[in-house]
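The complex is shown incomplete by one protein chain, all other protein chains being positioned as in the whole.
Coming up: subunit A.
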């Protein structure tokens, strides 16, 4: 006597969303998408490398030109800053506490990118004693996002382990891969807000070699406040 398959199972097998064909189709679509993303990622990375190089060279050119003419070249003010909280949570007055919360710097050695404009500069002014910040270069931004970049996915902190993750969330802002993300952050593009909020606040390690004194500002041989390009060396020690 042949083995009788229960009717419900037969019916279930017939239904579309369970069938092998549909699953295969989905899988194929996904593979295709991944290939697309891969190709895009390659091309865009190439493009951005050129772009960064060009930017550097341009800067040098303009400076040299100015020197020749005997004038000065005023570089554009930095648009991007990386802030690291270097003081703990005990004994912080309400206003700085609130600002630190708004900037997602909720714990010590957490770091975030921020767009520099008048409003954010004023915010930074209030939290100067609790943070150190500066202007990161491409390699720093890259290192942070590649090594310590976690995405906010479904209200969860998940490490960015594939470009697919970025595609799913940021495709509508034309950010499909890591290099896109880096570019958007570094050049503070149109969708900087979305790229930045996609990233969870960076959790950094205490710096190798330590701090001198957090109580003083960087300018006074301490550590807090604006340290402009020296943020890059600090991040290297903390990443």
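Following the convention adopted for this analysis, a contact is a pair of C-beta atoms (placed from the backbone, for glycine too) under 8 Å apart; a residue touches a chain by one contact, two chains touch by 3 or more; residues count from 1.
Quick note on the criterion: contacts and distances are computed from a predicted model.
Entry comment: the absent subunit's protein name, as recorded by UniProt, is "60S ribosomal protein L4", drawn from "Ubiquitin-like-conjugating enzyme ATG10", "Thioredoxin domain-containing protein 17", "60S ribosomal protein L4" or "Tryptophan synthase".
The omitted chain makes contact with just one of the residues A:31, A:89, A:102 or A:159: A:159.
For the chain missing from the display, the contacting residue among A:46, A:61 or A:174 is A:46, taking the whole complex into account.
With the whole complex as reference, residues 8, 11-12, 15, 17, 38, 41-43, 45-46, 49, 143, 146-147, 153-154, 158-165, 177-179 of subunit A touch the missing chain.
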